[in-house]
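A single protein chain has been omitted from the complex, and every remaining protein chain is retained in its original position.
Order of writing sets the chain letters: A, B and C. Residues in each chain are counted from 1.
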Amino acid sequence: MGLTSSELPFIVDLIATLSKIVVVFLIGLNVPPIMLWVERRVPALMQRRRGPNRVGFFKWRLWGLFQAVADAIKLIFKEEAVPAMANKWFFHLGPVFSVFPAFLVLSAMPFGEYIEVMGYQISLVAVQVNVGFLFILAMAGMAIYGVALSGWASTSKYTLLGALRASAQMISYEIPLGLSLIPIALVYNSLDLTEIVKGQSHFWQWGIFLSPLSFIIFLVCMFAETNRTPFDLAEAESELVVGFHTEYGSTKFAAFFLGEYVSMFALSLLCSILFFGGWHLPLLSRENLINLTGSVNLAALVGVGVLFLKAAFFMFLYVWVRWTVPRFRYDQLMKLGWKFLLPLGLANIAVTAGILALNF
Amino acid sequence: MLIWLVLLFPLVGAVWNGLLLPRHKLLSHSIAVAGVGLSFLAALPLFVSLLGEGAAGSVHLAFSWIQAGDLDIGMEFVVDRLSGVMLLIVTGIGSLIHIYAGGYMNEEKTTARFFSYLNLFIFMMLLLVLGNNMLVMFIGWEGVGLCSYLLIGYWYTHKPNAVAGMKAFVVNRIGDFGFLIGIFLTYKMFGTLSFSQLHEVLAGQESLSPALTSGLTAIGICLFIGACGKSAQLPLYVWLPDAMAGPTPVSALIHAATMVTAGIYMMTRLHFIYYLAPSALMLVAFVGGATALFAATIALVQNDIKKVLAYSTVSQLGYMVLACGVGAFDAGVFHLLTHACFKALLFLGAGSVIVALHHKQDMQEMGGLKKYLPITHAVFLVAVLAIIGFPGLSGFFSKDEILWRAFSFPGVGWVLWLMGLFAAMCTAFYMVRLLCLTFYGKNRSDEHTRHHLHETSSVMWAPLVVLAFLSIFIGYLGIPPFLAEAFHGSNLFSPFLSSVIQVPPAGEVYWSFLHEHHSEALEWSLMGASTLLALGSASFAFILYRNGPTPFLQERKEAFASVYRTLYNKYWVDELYDRIIVRPLKEMSEFLWRVVDLGIINGGLNVLGQSLMFLSGVTSFQMTGSLHRYAVVFILGLMGLVVLVIV
Amino acid sequence: MSDQLVFWGLAGFITLSSVAVVTVRNPVTAAVALVINLFLLAGVYAFQGADFVAAIQIIVYTGAIVVLFLFVIMILNLDPEHLRSPRPRIWEHLVLGVVIAGFAYIGYRFLDSLDVGKVASNRLPDNTYDVAMILFSNYLWPFEIVSILILLAIVGSVAIAKKPK
Partner (left out) sequence: MPIEYYFSLALVMFLCGVCGVLFRRNILFVLMSIELMLNAVNLVFVSGSTFLKNLDGQIMVFFVITVAACEAAVGLAMVIALFRRYGTIKSEFFRILRG
């Protein structure tokens, strides 16, 4: 999509892009293990119990951090079972469809402005897209196919119902999600995520202050888009076993896991980027930071750290909410999406556009 | 700018009430009152701006409406002194009646439809009044006709009401036909329909060719036929008495104060045509005089309170038409103004009586209501005195001016004057009869009704009081000049309109008598004579009917049985029309329907259709109904066409 | 060189998936082929510099329309009997041949008649802003009318697909 021809020499561009892709891929791959651990330790903390803390080398148990490794190993080496009635092609294709949009979303995320390597300015976004968050919306929409196909291909009532629920839910919440982003584009006058973050250099210019309603809508949609509690009807254990991926095990299950956590992470990143100033520190401007650290690269690194910290907070929020808020009923879910968030989003756009038009 | 607001408010009210149909009566009432009231408030500054010395009218173009060849008709509106006066009458009296109507219609379940019609009527009437060309006026003309139809038949579940509505519509259609012909003739002769352009053309003529005169006469007569329909003149007056089937505020607003004056307004607006067509105007004068007299005699014996007022309205409209006929357009408009006030008051007063008596309208069952309805009685008395021409009240001035102007018309003037005078005597008689039968004597209604008798709510009597004040004082705008001199005042009304109503140069010779001076003694004596005769006739009626229907009256009725029956049955005009027009038409239609339509046209079409069915049956074998077959044929055909084109 | 590579890659897969859409037996396969086709088409748009159209193409087509197809397919859950096509008849082969030949001929004549020559079409510069400007000025009325059309379609499809009482 619209790869802007940078001024870099071809070979430098190629190397830079390839390495950025590898880095992004690695970051994505590392999210689920960490989250696995978090998903176990945090509820344990909340419920005042210990949680997994046995796995480790010798005496180093590191609060059960190795449990994640153990889980990963288990998932990978488990035996694979394909249901006899399943549609083989799509059964195998389903996990692919659910992983690949998540990584595509991640690939368009800017992690910082640029770093300087050997005199070349290399931007910290793997794929530079002009229409930044439209691309993200588009890719988020693609995620439906993973759910729908795998649910259908498993040829089971539970999976089919789960798939239908999940995809209906994702379609429904994609709309308010998109609507909540439009005021941001209006306010910062760009569709490019890097530009949007640049517009938030000052603390009071963060999206949360300029468009608080957008943030609320976005937050709700964030949970719904990733099928997380309180909107996890698609995998309601008590009703549908675990929904669309009931029949999956082993690596394919891991792939769904990966897809879910990567898209959670991507949305958390997006939320930090759009509403919380991205890589900007609250009261320290980028210029000051560069002066303070004395190097662009160091400042960028700090920025990436800040961004990850913010994203980490939202990841934590996911877990936090999961253990505090009960699940919605399906009709409540739809009502919330269509009858509340959608009009609210439209009103938000109208008000924002009106204020901007009045040159406020 | 204000003129758009004047037009906008009633339209908004009509649309609001008509489309959203608010359930709540108070809401729909408030919307309607606001619609016309705001319009009135917007009209006031418009009118004030016209008060200045020599203030000229202005024309406002909303948009170009019809453009075809040379024809260019704009949706344009004129604000001058004439339309300004009408504007105030329509919106002012309209507001009062709207307020009143809220009380009158209080027993209905919902009133949104009613008020929507009323507001629509106001809007249409404003179009009529403000239109600067015949076509815009015609929209308003037809629009008020439509609203009139809708409102007469407002209680359409009752069949006579629906029939009365249809009658009004159909009779008006005849008049409208004349109006349309007049419009066509005008366009044919002058190539324009705009009043201001017509005025320019005609005022620019030094003398008239015979062709132009005869053309103007034809136009004048055609337009007058239209006026006859709308303003209920002989022979098209028959719809107005029946129109009393509608709710009383409607009768007051549409069938007394505003719509029926459209004909007079139209003739006044086109005075420059009529001034140049004296023979047409002569016809107008005689029709007016005859109507005034004719309707007044019928009113003498009617028993339905609204019928009496209806015939009275026809008679008073006759006066106005008479005034127009003798070239006294300003007097006609002045009488229009005063009549609007006191006739609206009469109708609304009658409405209060009807409400108090639970929708009984027969005067034989009334009587003695003075005790129960003191306010209504007081204002009603004012209105009666005004209409019979009691010295000092508004009717006195306007009626006297018309009579005087009729008398001063050279030649046949005295005949017209006599007609008017006799009509005035009849008016005095029947109005006092009405007053006595309703308010004096003993109460003749049944026990149950009498028990519930009480004064109406303030929403109803407050507008009456305002109207009563107007009925008393509005006449002083047009004091006759000789009286004015005596009292050190001046006639305000005629000079005010004289900037609009002027005799075109080509007619100066014929109409020179308008500027003649007559001896004041003659004026004094004529005024005295007519006043004395009217008051005499009124006292006579008072003596006769003071105690309600007495045996003595019954004897007199039998003594003059043939006269009484003729008058009571309204000269059998309705029966006559039925015999010579309606029934032949019905039989003709029957023939057309059964023989021509069913037999010839339908039969022919059936034969045609059946033969087509047969033919298509022959050729439809390849229609398999398969979508794909069709698509294949379609694509192949398309490709064939494209190949044909590009090869 | 890289342009050629991208174009031929996209074009090849687009052609393949188009053929797949109309030839496969299973509607889900067809829908997935359609998704791939439309996705790649968006790639072609982006390749030509129409970024915004490309994004909209993915959001609307793959994100909504084809999902709708999938939904319907899943809801109907057609039995295999339904999916079997009857053996094509001779006239169908004939028509197919004629249609392909006709299209080839028309296409050839059309492309031949293009007098633009073999000018390389450049990629457009970033044009989202300009597209928006045109859309909301010159094409405002069509835009509004189309929005009403969409509203009607929503109401209509709900009314049609609703379970009869």
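By definition in this document, a contact is a pair of C-beta atoms (placed from the backbone, for glycine too) under 8 Å apart; a residue touches a chain by one contact, two chains touch by 3 or more.
Values in this document were obtained by computation on a predicted structure and should not be read as measured data.
Enquirer: Specify the shown partners of the omitted chain in the complete complex.
Expert: Per the touch rule above, the missing chain touches B, C.
Enquirer: So that we can see where the missing chain sits, which residues of chain B does it touch?
Expert: 620, 623-628, 630-632, 635
Enquirer: Could you please point out the chain C residues that touch the chain left off the display?
Expert: Missing-chain contacts on chain C: residues 3-4, 7, 11, 14-15, 18-19, 21-22, 27, 30-31, 34, 37-38, 41, 44-45, 48-50, 52-53, 56-57, 60-61, 64-66, 68-69, 71-73, 75-76, 78, 82-83, 85-86, 88, 92, 95-96, 99-100, 103, 107, 110-111, 114, 116, 118-124, 127, 130-131, 134-135, 138-139, 142-143, 146, 149-150, 152-154, 156-158, 160-161, 163-164.
Rule of thumb we're sticking to: only the chains that are shown with their structure count from here on.
Enquirer: Using Cα averages as centroids, what's the distance between chain B and chain C in whole Å?
Expert: Averaging C-alpha atoms per chain gives centres 66 Å apart.
Enquirer: What whole-Å value do you get for the distance between chain A and chain B if each is reduced to the mean of its CA atoms?
Expert: 76
Enquirer: Where does chain A touch two or more other chains at once, residue-wise?
Expert: None at all.
Enquirer: Hey, which residues of chain C end up touching chain A in the complex?
Expert: 26, 28-29, 32, 35, 39, 42-43, 46, 49, 51-52, 54-56, 58-59, 62-64, 67, 70-71, 74-75, 126, 128
Enquirer: Can you list the chain C residues touching chain B in their complex?
Expert: Against chain B, the touching part of chain C is residues 95, 98-99, 102-103, 105-106, 109-110, 113.
Enquirer: Which stretch or stretches of chain A touch chain C in the complex?
Expert: Checking each residue of chain A against chain C gives 1-2, 4, 87, 89-90, 93, 129-131, 134-135, 137-139, 141-142, 144-145, 148-149, 152-153, 160, 163-164, 167-168, 171, 174, 178, 191.
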